[in-house]
Each structure stands twice: as structure tokens, then as C-alpha cells.
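What follows is one structure encoded as C-alpha cells, with my remarks underneath.
Removed from the display is one protein chain of the complex; every other protein chain stays in position.
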């Protein structure tokens, strides 16, 4: 692409990304924008503002002379965790902030967007570094688009009225797996993991590096609700043998008896979805399970979870197609066949760690990914809430092993040749 | 009064009370209605709905045949603590409920009001019991009117933007005490405490009963900010001798160094008010102190707090005039002189206990007051946030000794004759 | 008594008191001396040392020139809560201190005793103030003698082996109430409560003062286990109506279904006692109930608890006889008849507050009683673990309304004439 074409593409992607966020929150009432039903989630309003502040602090502050924050207290309120930039407002209190109002936040978004576009339209300005930062801003917003959905779902779930975000089908509805699992088998040997594409990936996916794999097999589809119910009915949640020690403690303390959002009424399983309460479809992929549950299920099934390297090796050449945020939001006739990407994130057995010879960027960017490399597990593949353009075969998502509010599911693996 | 006149008066009071609530929340943004910055407070929206539900469950349900709740889940969401009626929604989660929306809550209020008025206008209906329940509904709403102000103040205080509820003067501004304290002295002997006016008082004020008092003196005005600063500067918060044991633990755990909402900047004391951040006026009454602080201040001052019987004996015949909610909201030229009622609630040394020969009403009404008679202290006199019609010399307010978010102040007393 | 006789009596009481403590801990293993199974209790070792330190800091330090503490760190370790004297070691960590050893603590006791006796034997030394302090030291040790028993019982109760402190009968065994309750009735009028005997009572019992009582009746015996079982079986622990609001929360949070130490096995009620696990005797007085349970039981029974003034008025002239620590420890043939004093402490409905015109002593002594006057309820009458010489009709014990590890029971009262 020529530089001009690149600029046009950047502007297009930026605009698309900002609009997509607006589209996501369209069904919300003003009241929905402010709530935070647990510390892990953020109020929708905060996501709107934080993804905007990001452009201010990482771009406008550097590229605009004498740039003034739109709100004086922006950094105080909407910095998430960049300790090098300012003292972040306590995450657990984000739901207590009624001002600025939702309207003011939308105005804020508009003002910052105008200035970013102004910057991109000024000839000569869009050097490689700015391009990188804009891309980062878009990726960052994409991450928060997924969180907007998962956080709203959680927020709504504590309301006894069980509000509906979007009438119609539940998030993964229509994605059915009638067929038995087939196993894809891979031989032993060195493989390449990660990427060197600095402009097209996060720091945590870099660099590409050799990794030695042993023979393994991986399932051609994720575990279904029906299969998971079999685990529950076989005493899955009452048999300590299946569980990691900390998983078992969590089961006891949190009184887990099923995935998040599930309940049983008169012998039928229901779950809460963005379309409200729904009976469970046994042919859909199981979602909203923690790593502990995924790991326990795999042990019960006589299998294990794949490592992230196995996952990447197995699916490196798959097309990036499937059930994504856009399919969920716009496409009523979305594909019902089995795809690797989208639908549910898949827990791997790999703790989230730095790749060999990786470098932590300096300053605030060094806080983007690397500082979370403790106590979290890698998930791969994206979900029905992930924007399609956000996912890659090398993409590493990460959550603590007890978290369940993401669309997180299970893909089984096992050792050895067929 | 004739029955007709009584009905007219009841309708007038009911309508006035409902309008006053609307007037209180007028300056709020939609976003402000949902927040709950600590478990002790409730979101404004909840107050609006709860004071409406009260009329449904205590009156309409009984007097209207086949009455249907306006919202199916009303009882689930807006019952506060009446265990005999339904399982209350957890208090700590009231801020997580975005639906029903604010507009729906206002509609709810209107619908219930219409039905109550209909009931009052149907001839013959307004018997003594209904009159009592309507009065109770009004009193109940008055209590929540005060809480609306104190809760909003707390909610706003955690926002770094320090939002303003009402421009202009702070709550007690203009109430100045230039003069030194004068002591009113009382002789030893039996006095009468409480009242037998069943239709004009809460159960916890009844019955009137004899109580033996020893000679005491009581201050003619509450303690000022300036006097309280002297206590702070004399090591009040660092000297365990002044404190009750549990007060001292609270000081340490909560890291109290001053009343709630106070901070010092460059040598000047400020406090957060419903008019935003303001410099402290030393001649105003100190407010937002806990019982522990009031008790410690009194010990430091070589005095003590009055008992509730002493307080009532001393001020039984005072006029009910002073700085009340209406003065604060409407009256820009409000009285600046010293009054016993209004301005700040005054902590007494009396734990909140049943009066001799008092009876706990049956059913849900028995839960109104009596079930809180443990671990709380009595406050007397009303505050700048109390509706004028709500206060009486026999009125008993009660809070836990560590609470500070009410407009609670200090009036000193001492033993003996002059 | 002459001064010499008084001295002899003081020496005798002091020696008796110190020996009684030794006698109490005789059945313990060295290992038992160090444990603290919850923050409310203290390790036996700590009681031994603390009651000894008390003599050092309140007496020897004042009366002996250049007195040196036996352990350099005595004040650090064995001061309980006298903030004016030194920074107390955190109460919750008393069970973590293995040194000084038990033997060293016994040596410590001996050394301090010798010096106290030396002081008492020096002619001319025993002035009124010293006499007072020695009496206070004895009373103080008596309080800890009771705690030694109740704390050990609690400590043992968490051990699955359910160790036995003293073989044979449980604490209140043999105290049977076959007869139905009889009601003692009292007329309305002024009574005198408290005492002016400064040398024979605690500050919190002083001064004697007038109090107006309304007609009431009080039961001639405490509530039995059998009566309490009827309350349980009638849904006592599942019916919110009977309970104070904070009582009901405690029932839920702590999952109370019966008094402390009770459990049901194959349809039979058992309780843990200082004689190990025992079947419950329905004719014995119920013990180890909280104020919340006592209050709920009374409401269920259509009665109420007495106020402390009523209790004192009713039993002012009873003989101080009954089941006390000495009966429990020494007297196998102890009285089985009904007495007012001893057996179980009886919860009153009175919050623990200062008496009219009472004064808080200066300095450390001011911390003895007065600083606990918040959030606690008064108990009267003493228990099977109280040393006989410790109790008086005016004696006020006090605990938080949720505490159950004392031998605390229920005596019913009701309003009005027969």
C-alpha cells in the first residue's frame, strides 16, 4: 500500500472501531452505563471513556503541542492501570462515579475522535510510530468491546429482573455440535511459535521462536453443554480427584455447582444470556467455565487441555472465520458450522509467561501486557464477543484460573499418536 | 377537626410529602440516581421506589381488593428489611440495579400515588387505622427524605470531581455561634419521658413514663467547628484516654483524624458539602461526627453527653423551629440564630432501648423500630436535612456509634448544680 | 477489724486467690497453656501472667522503690488493654507466644507474690489505697479465674479429640429444675440501685441512685435446656419475628441452630462440657446462649428479659449462695436446689452504661470498666465458674450481645401485676 492508502485504511479502521463501540452500547439505558457488579468488570461508561483517554495520553499528548485533556480529571478517573502515567482511581469504585454523565462521555469521545482524525489528516504526520499507536488504540478498543459485552452480561445477571440486552438468540445459539469429537494428530518435533510482526501483533506474541512438541492430538471442536452436564451428573463438582488443589478450594468457597449463569429448575437447566433467561441447548459449546473447571473436566474425560504451543501449531493455518462480535451483533443468519476461531475462548494449560528473548517495552507500553505475567493462564481463539479483526493464530489472551465471566470454554487434547 | 377536614389535611400532607421528595431529587442527573457508595447508603432511585412500595404493601394490599403490585418484582427489590413480608434484596447490592429505570420509578410513584389518593377520596374509607397508616407512610417518607440528602452527599464525596448538589451555601452555613456556651441547669427529681400519643408518635416513643433525673446542666448550643479543631490540635485523635475502647479501635482501623468530609490543605481546614468543597467556618456547629468522637470530645472538654431523658426534659417545651430541610431547600434567608431543633442531630449517651411497659407491635410494624434495639445510640433534635413536620421533643433517632454520614453533632452536658 | 486483723485478712485473701488460680490449671498439660482458639479467649498461660503483671504495674511499681519488672518485656506481653501504661501486644496473637515457658510463668508468679507479701508484711505500709489495690488485684484475678474455665472450655472444644478438663459431672450437672416457673411480683415505685461502698465494689456499680420501676414479675429460676429445646423445635432459629435485626443476621452468618457446644446425633442432643461430650439434661439450666438468643427466646415465650435494675431490685436481699467455682472444683455434693446466684449468668435487657453521677477514675484505673460502655449488655448473678467471693447483688458483668462462650443463661420477666 502507498502511504496515502495506508492513511485511508487507518482512518477507516479507526472510524469503524469507534462506531462499533457506539453500536454495542446502543441498546443500553442511561442507567446501565454506570453499574459495576463486581470488581472484575467495569461500567460501560468507563469503557467508553477509558478507550478515549488512551488516545489522549498515548497519542494526542505527544503529537499535539500543548494538548489539554478534555476533562481535567481524565487521567485520575479513566487511567486503568498505567502507574507510570498517573495514580489510577481504585478499580473497585468505578461504579460509584455518576459524573461525568453519559452524555458528557459521548461528547468527550467525539472531541477526542475529531482531534485524532485531524492528526491523521494532516499530511506528513502519520509516521510509523503514530501508525503503531493508532493500531494499538484500535486493538485496545477492540479488547474493551469484548469486555463491554461480558461486563454488561455480568452486570445484568445480578438483577432479579434479568434484563435483556438484545432480544433473540443467545450468544452462541445456533452453533451446534451434533457430531462426536474427531482428533487431529500431530507428530513430534520443533515448531515455530509466536511472530516477529511487530506492527501486527502485541509484544507478548513476539518473537517467533522454536519450541519442541511431543506427539499430541487435539479435538476438532469444543466441549458441549451436554458433555459438561454429563460431568456434573457424574459428580464432577463433588469429587476432589478431578481438581487442582486451588480449584477444589474455589469450588468449596464459591459453592460452584455448574458454570457461571447456569441454574436448574424442575429438572431443566437454564442459563442467563444477553437475550435473558434461556433453556440450555446441549449441542452448544459450554461457556463461562473457569480454568479450574476446564482442567477438571479434561481430567474426568481422560484427556488434558492443550498447551498454547500445541494449540497454535494445530491451528496456525486455519482461516480466521467463525462467530465473532460482528456476527453476533449484525448477522442473524450467522454460520452454524464448527470453526476454530470465535465462539468461545479456549483455556490452555499454559501459564501466561514471557516468550524466550522477548523484551518488555519501556514506559507505559511496558505495562500493557508484560506486567500481568503471573498467576494467569493463556486462552486462545477468540469468542463470539471478539471483534473479527482482533484475533490471530498467535493471539494470547489471559485470565486468572478462577475467572468465569468471559465466554471461555474447553477444547480437549491428549498425549501420543493415534 | 371534622372527618372531612381531617381527610383534606391528610391528602394535603400526603401530597406535600410526595412533592417534597421530587423537589429533593430535582438537581440530580439520571446517573446520580443509581449509585451507592457504601452499604449504609442507598441509591436515590431506591429511596424513591421504597417509599412507594411501602404504600403498596402496608396500605393498598389491604384496602384494595385484588391489588396487583405495579412491578411484579417490587417486593423483591424495594422491601428494605421487613422479613415477615418477603426476602429483602441484599442491601449492599442496591447500587447494582439499573432497571427499572429512573423514568419507570417516577411512573411507579405516580401510579401508586393515584391509587392512594383514590382511596383517600372514597368516602367512608378513611378510618382511624388507614389514617394511621397514611401518617406512617408520610413519616416513613420523611425519614427517607433526610437519607436522600445524607446518602447523596456521601455518594458525591467519593467522586474526585466533588460534584455540587446545590450551588450556594453549605448545609449549615449561616448558623453561627459567636457566643460562649451558657449552661441551663435542672434540679433532681422525677420527670415524664415519652408520650402516649399513639397517633402522633412512633411506637419507640411510647408510653410516657416516669424517670428519675439527677441535677444536671446542658449547653445552650452545640459544639462548633472551632471548638472541635481545638480538640484535634490538642491531640484528640492520638490520646487513647479520651476514647471508649471500641472508639479507639475504630480511630486506628479507619485512620480517623477529623470528622467525615474534612481535610486540611496548606494549613486550612476544608470540608465537602452539598455545595461542593468549602473552607470550614469555625463558628458553625460541628457535624458528621460519630458517637465515639462526640463522647471523646466531651471527655476532653471535662463534660459528658446528655442522656436522652435529660435532653427531652431540658427541651420539652421549646418551639419546633430552626434549620430544617425546607429551610435548607427553599429559604435563602433562613434563620441564623441558635435553635434547639434542626441544624444537627445531637448524640446522647443513651443506648437505644425499649421504654418501660412498651409493646412491640405485631407483624411487619413490629419490625419498624423495635428490632433495631441493640448496639445503637439515641440522637435527638433533628438536623438541617430533617423535614420540619417530622420532629418532636420525644423523637428518638438512632445510629450505630461509629456512623458519621448523618448531620450528627454534639451538645455537652455535665453533672450537678451550678 | 483492727488494722492488724485487716492485714491478716488481706494476706489470707491474696494467698487464697493466688492458690485458687494454681488449682484451676492443675489438670492442664503444658501444651494446653498456650492455645487461643479464638480472639475472645486467651491462653491459660497468658491469664497466669497477666494477673501477675497487674500487681507489678498497679502496686509494686508504685510502692517499691526502683522496682524492676521480672521480665523485661512483661508490659509488652502481658498488659491487656491499658493504653495509658504501654502498647498492648495484639490480643489475637496471644496464642503465638511460646516463650516465656509455662515454668517461667510459674516462677514469675512466685517472685511477684513474694514481693507483694513482703509489702503487706512491712508494718505501716498497708494504707487504705494499697488495701484497695490489693483488693482490686484479687478481684481482677477472680475475673480471670472465671475466664480460665470458659476459655479452656472453648479451646478444648475445637479439638476433635474433645479433651476432658475434669472427669465427672458437667459444669451445671445436678442443678435440676423439675418445677414449673413461679413468678415473683413487684410493685411500681422508686428503688435504689448500685452502691456507695467504694472499697467493696467496682466503679461501675457506683453510686447508689434512685431508679423508677414499673410493676413487673420475674421468674424464680432460669430457663432449662428442655424449655430451650421447645423453642428450637418450634422454629426458633428459622423465624425472624423473634429476633432483633442484628441477632437475625448473626443467626444467618454464623449458622446458629442451637446454643454453643450443642449438637444432635441420632435424635439426641449432646453438648461439650469440661467433662467432655455429654448428653443434654433437660432439667438443667440452658447455658452458652447469646443475648440475641436469650432475647428471642423471651419473645417466643411471650415474656421479656428483666432490666438490670429489676434484677437487682428483685434479688437484692438474697443470700450469696449457690453453684460457684469452688463448688464446681471441690464440692462433689454441691447443692442441687435452685439459687439466684451462681450456676449461669443471666442476660438483662440493659445495655452497659454509666450510672448517674458516676465518675470515671483517672489514669489506668479509668480503663478498667468505663471504657467498655458501648455495644455491650449487662449480665447479673454469677455462674458456676465465678469465685463465690466475687459476686454481689450490685455486680455488673457485661458482654457483647453475640457472645456465647460464657456460662450465660436466661431468666424471664414480664410487665405488670399478677
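Chains here go by letter, A, B and C, matching the order in which they are written, and residues are numbered from 1 within each.
Throughout what follows, a contact is a pair of C-beta atoms (placed from the backbone, for glycine too) under 8 Å apart; a residue touches a chain by one contact, two chains touch by 3 or more.
Note that the structure is predicted; figures quoted are calculated from it, not measured.
Taking the full assembly into account, the omitted chain touches A, C.
Of the candidate positions A:210, A:257 or A:316, contact with the unshown chain belongs to A:210. Only one of C:24, C:37, C:112 or C:175 touches the absent chain when the whole complex is considered: C:37. Residue in contact with the omitted chain (choice from A:83, A:128, A:234 or A:254): A:83. Against the chain not shown here, subunit C presents residues 29-37, 45, 73, 76-77, 89, 93, 95-102, 155-156, 158-161, 163. The set of subunit A residues touching the chain not shown comprises 81, 83-84, 190, 209-214, 240-241, 243-248, 291-292, 299, 349-351, 353-354, 356-357, 360, 366-367, 371-375, 377, 401, 415-416.
Criterion: only the chains that are shown with their structure count from here on.
Listing every chain that touches subunit A and subunit B alike gives an empty result. Centrality by C-alpha centroid: the chain sitting nearest the overall protein C-alpha mean is B.
Taking the mean Cα position of each chain as its centre, A sits at the greatest distance from subunit B. Inter-chain centre distance (subunit A to subunit B, centres taken as mean C-alpha positions): 47 Å. Mean C-alpha position of subunit A lies 59 Å from that of subunit C.
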